[in-house]
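Dropping a structure here in structure tokens format, bear with me for questions.
A single protein chain has been omitted; all remaining protein chains appear in their positions.
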Amino acid sequence: MMSPAHYLFLSLALFLIGCVGVVTRRNVIVVLMSIELILNAVNINLVLFSRIFGDAAGQVFALFIIADAAAEAAVGLGIIIAFFRNRETVLADEMDLLKW
Amino acid sequence: MNPTLHAILVFLQTWWVELTSGVVIVAVVPLVAGYVVLVERKLMADMQARLGPMRVGPHGLLQPIADAVKLLIKEDIIPDEADRLIFWLAPVISMTAALTSMGAIAFGPSFQVARDINIGILFVLGVSSLGFLGIILGGWASNSHYSIMGALRSTAQLVSYETAGGLAIIAGLLLSGTLSISGIVAAQEKYHVWFIFLAPVAAFIYLVASIAETNRAPFDLPEAESELVAGYMTEYSGFRWALYFLGEYANMIVVGSIATTLFLGGWLRPFPNVHWLNWLDFLPALIIALIGVYSIYRAGKQPVMVQTGFMWAVALACFAVALIFAMPWFVGTLKFVIPGLNGAFWFLLKVSAYIYVFMWLRFTLPRYRFDQLMHLGWYILIPLAIVNVFAVGVAMLLESNGVNRWLALILTTLVTLVFAILLVRWHDRRTESASTASLAPDSYAG
Partner (left out) sequence: MLDSILFYFFGGVAVIGAALMVTRRNAIHSAVFLITTLLATAGIFLQLGAEFLFIAQIILYVGGIMVLFIFVIMLVRLDVALHHIRFRMKSLVVTIVIAVLGAEAGAIIYYARKLPGQGLFIQNMAPASNLTPNSEKLAQSLFTNYLLPFEIASVLLLVAMVGAVVMAKNKKRTEDS
């Protein structure tokens, strides 16, 4: 049997890689995908503790996070499409309309 | 080395059934899919008053093997600007999704690869929806206009009709109360009747949705030759195309299995609980023996000696299979295979009937235009499916409050049918009054 520490390390690794992706990448679509990765890391954590304590609440919460991620991805991609129609770019460096 | 070896041996001992069934599925299903293609061509010929493939092998029976050899030795063409990794990956995803989802299907009472998972039907549905990724990635990787447009249209169609199909499945799940496949078939045995009679609207919605799910006519715009060359499969040739094609036919078998399990009683024989009809248990062996007798009858009418000999060979094969089916009745020690064997026969018979309906519709109905297709999916099927779920729920509620089950279900089916008629009339009035083209979401790229 794997101890909980193993799963926590896995979740931590995915979370950190997601954070690096969010901060480093210029393409905002890849930034959104890294955010999905962060949400998945949190899901692994929740399901692990649901298994440890035998409570289904952790899995219910993880299900809500998946539904929420779907909604957020849809709206975020809608925004990206609208912005792309206006400015012809999806690189974060070139989205500088509010810069002085 | 010994503990590892011991662990491996224990693993093989526990899981050898699943492993061998998995290997059998991967080996046999492509061959079966190839012969389904031959059956389709023969049926198409029959409905068009001609003969179909007759040259390769007796009555064209070796045609799939000839096709397979041809596809394997064809030159492997990759378009110039194509994305190589994804060009390779897309047909693999499509085929893998179709074959993996076969793992959870039960052909008989204890006759499935994965031992009765808790989420049976949902697993089959979910993994077969991974096939969409194969389509869209394949269209993208080909780097050609026809491919991308075909892929986007195809995926839009699949996603829309998957929603409707899922809602139709929910009606069947409400009646059975469980997601596991053996639970659903046991519920149909408990209710003494197939779910197609208890929820006919759901069965019809699932029929239409599954035709659209597998890109079959009349919903095959994304891959029709006169519209988009071959849609997302345009740039694929040789074995890669064969993988896509086999994935599509394997998907047809999967979708037929879902419909059979949910609506047609799975592996149960007709009237499973009626005792005076127990002689129906002998039907499998009897039907196959009758086919053998018909073969012998036709053997005398063949023009050529080779075909006479072939008919006799077919008759002998039929009698051998009928003997295999009949043997457990006489040999006492083999009685335990009776439910599994007979169950598998009834299951495959029902799946074949469902696929026959698919092919029949393909040769009869003209193709839908894409905006008509999306309109049908979103404006008619999804509202109807939602109302149907609501209606079946109300029927279950009435039943738990004492109303007779049949009365409740007939009433709610009538309400759903009234709603369907009103929907179609509203739709007709709307398309008469609208002079411009429908504003259904268009999925052209860019």
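By letter and in written order, the chains are A and B; residue numbering begins at 1 in each of them.
Here, a residue touches a chain if its C-beta (ideal position, glycine included) is under 8 Å from a C-beta of that chain, and two chains touch if they have at least 3 such contacts.
Nothing here was measured: the structure is a model prediction, and the numbers come from that model.
Touching the chain that is not shown, out of B:S21, B:S129, B:S237 or B:S352: B:S129 (per the contact rule at the top). Residues of chain A that touch the chain left out of the display are 1-10, 12-14, 16-21, 23-27, 29-30, 32-34, 36-37, 40, 43-44, 47-48, 50-57, 59-60, 62-64, 66-75, 77-82, 84, 89-91.
In the full complex, chain B touches the hidden chain at residues 7, 11, 83, 85-86, 89, 117-119, 122-123, 125-127, 129-130, 132-133, 136-137, 140, 148, 152, 155, 159, 179, 436, 439, 445-446.
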